[in-house]
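Removed: one protein chain of the complex. Kept in place: all other protein chains.
Note that the chains take the letters A, B and C in the order they are written out, and that residue 1 is the start of every chain.
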Amino acid sequence: MKKYAFEYIMEVRDYECDLQGIVNNANYQHYLEHTRHKFLEAHNVSFADLHNRGIDAVVARVSIDYKNSLKPGDKFASRLNLVKDGIKYTFFQDIYRLPDEKVCIKARIDSVTIINGRLGICQELEDLVEKIAAEIAE
Amino acid sequence: MKKYAFEYIMEVRDYECDLQGIVNNANYQHYLEHTRHKFLEAHNVSFADLHNRGIDAVVARVSIDYKNSLKPGDKFASRLNLVKDGIKYTFFQDIYRLPDEKVCIKARIDSVTIINGRLGICQELEDLVEKIAAEIAE
Amino acid sequence: MKKYAFEYIMEVRDYECDLQGIVNNANYQHYLEHTRHKFLEAHNVSFADLHNRGIDAVVARVSIDYKNSLKPGDKFASRLNLVKDGIKYTFFQDIYRLPDEKVCIKARIDSVTIINGRLGICQELEDLVEKIAAEIAE
Partner (left out) sequence: MKKYAFEYIMEVRDYECDLQGIVNNANYQHYLEHTRHKFLEAHNVSFADLHNRGIDAVVARVSIDYKNSLKPGDKFASRLNLVKDGIKYTFFQDIYRLPDEKVCIKARIDSVTIINGRLGICQELEDLVEKIAAEIAE
C-alpha cells in the first residue's frame, strides 16, 4: 500500500520568505493549494473549469503542523493523499525538504463541494476518490 | 469577563480575492498574523524588533475553521485572545464580518519562542500574557 | 490647483516585507491597486461590480520609481491623480512615508477599459474623470 497518491516538486522563491528569512506561514497554504490543483489536473479535473461551471471546491477546515522551516533555495516535495469522509473530501498533505527528506509541515485539509451555492456532490471528484483509493491499495 | 483581549478592524482588498471572487484561504493567515503583530504593537512589543534581537516568535500549529467567505469590499473585525500553555503561547483568533457580525473564521494558533536558534522564554511575552490574563478576568 | 485627487492612508504589514527586511517591490503594486479601487469606491464605482457587469479596467503599462523603502511599522500616504489621454486613463500615484513625508515611490499607471472582451468606453469612468478634473482645477 502506498502512502501518497500524488507528489509535486517545488522550490522556495525568495519573495515567499519574510523578514525572518524563512517561508512565511501563509505561503505554505499556497503550496498546499497549488499541489491539490496539480493533483486534480493530473487527473484531468481543472479547478478553474469547475468554478466556471458553478462548482466550487471550498476548504472547510485547515490544520497545519509546522515542523521545520523552508529557506531560500530549498527544494521540496509536496505529497498528498485524499480520502472521503461523508460529504467531506479530506486531503492529507505533507511537505518534505529535498534531498534530505526532513519533514517541514504536516497538514490536513477538509473540503466540501458547493454547486451553485449549495453543498453538493461533484461526480468528477467522486470518481477521482474511488480511483485514488484503488491506486493506494495496490 | 471579556472574551477577547484585542480587536483590529480591517477590510478586504480586491487583490486578496482569487478567481472564485472570495478571499483566498491563505490570506486569512495574513490577516491573523497582522492582527497578532498589531496586538503586540499595542503592548509595545515589536515582532520585527524581536527578530532583530535574535528572538523569533514562530508558529508551531495552525487550525482554521472556514465558516463564511469574505468578499470584495467587506469590512471585518479580527479578534484575539491569548493564553499560555506550557512553553506554548496559544492565540484564539476569530474573524467577524461587519456590520452583521457573521463569523467568517475561527482559528487557533500555537506559537513558541526561538531565541538564538533554541526554544526559549521571552520575558516581554511572559509579561504580556500575565497582563492580558488580568485584563480578561476583569 | 490641487496636486492629488485622492489620498489613502495605509501601513506596512510585516508579511509584506521580504528577507531584506523591507517591503517587497511587487507589494507596492498591491498598494497602488488598492488605492485606485478605494478611489473608485469613494466615487461610488466598484471594481468588482464593474467586472461582474463585463467591464474590466486593465493596466496596460506600469512604471514605478523606487525612491525610499518602506519598513515594518511604517505608515504611509498613497496619493493619486487621474487624467484621460485618448482611450487611456492615466493614474499618477505617489507614496509618501508618514509623518516625515519622505517620498517612497512615484508611479504612473496607464489603464484601458475592456468591455466584453474589447476596448471600450465606460461612462462611469468618463464621468469620474470629468469630475476629478473640475475638482483638481479648483
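Assume a contact is a pair of C-beta atoms (placed from the backbone, for glycine too) under 8 Å apart; a residue touches a chain by one contact, two chains touch by 3 or more.
Note that the coordinates shown come from a computational prediction; the quantities given were computed from them, not determined experimentally.
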Interface residues of chain B (partner: the chain not displayed): 14-15, 17-19, 21, 24, 26, 72
Where the missing chain touches chain C, by residue: 19-20, 24-27, 29-30, 33, 48, 51, 56, 58-66, 69
Sites on chain A contacted by the missing partner chain, in the whole complex: 13-15, 17, 21, 30, 33-34, 37, 41, 46-48, 71-73
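By our rule, only the chains that are shown with their structure count from here on.
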Euclidean distance of C-alpha centroids - chain B vs chain C, Å: 29
Contacts with two or more other chains, residues of chain C listed in rising order: 14-15, 17, 21, 72
